[in-house]
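Let's turn to subunit A:
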Amino acid sequence: MYWSSWSDFRAMGGHAFFVWMSYGALLLAVVVEMLLLRARRKRALAAIEEERDLETEN
Partner candidate 1 sequence: MNSVPQAPGSFSGGFAWAMARDLRLAWRHPDEAVLTVAFFVLVASLFPLGIGAEPQLLQRIGPGVIWVGALLAAFLALPGLFAADYADGSLEQMTLSPHPALGWAGGKIAAHWIVSGLPLTLLSPLIGLQYGLTPDTLLVQALSLAIGTPVLSLLGGACAALALGARGGGMLLALLALPLFVPVLIFGAGAAEAQATGLSPAPHLSLLAAALIAALVGLPWAVGAAVRIAVD
Partner candidate 2 sequence: MNWFYFSSPSTFYGLAGRLAPWCFVSAAVLAAWGLYLGLLVAPTDAQQGEVYRVIFIHVPTAWMSMFLYFIMACYCGLTLVFNTRLSAMMARAIAPTGAMFTFVALWTGSFWGRPTWGTYWVWDARLTSELVLLFLYFGYIALANAFEDPRRGDRAAALLALIGVVNLPIIYFSVQWWNTLHQGSSVNFKGTSMHVTMLTGMLVMSFAAWMYAIGAALVRVRSIILERERRTQWVRELKAA
């Protein structure tokens, strides 16, 4: 392992802010996209449900 200690790892040789803001951005983007995907699926299934109830009514 390159780092001597976990605190050095977190410090990233003084560039912690820039490195973790970058990795954090990617992590955030992936998480947000997964949430959006799940929400879209739920919306699609709800629309089908609603349409089916409408159908069975008349």
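The candidate set was assembled so that all candidates are chains of the complex that A comes from, given by their letters.
The rule is short, and it goes like this: a contact is a pair of C-beta atoms (placed from the backbone, for glycine too) under 8 Å apart; a residue touches a chain by one contact, two chains touch by 3 or more; residues count from 1.
As the structure is a computational prediction, the values presented were derived from the model and not from experiment.
Touch between subunit A and the candidates 1 or 2 in this complex is found for 2 only.
Within the complex formed with candidate 2, the subunit A residues making contact are 1-3, 9, 12-15, 18-19, 21-23, 25-26, 29-30, 33-34, 36-37, 40-41, 43-45, 47-49, 51-52.
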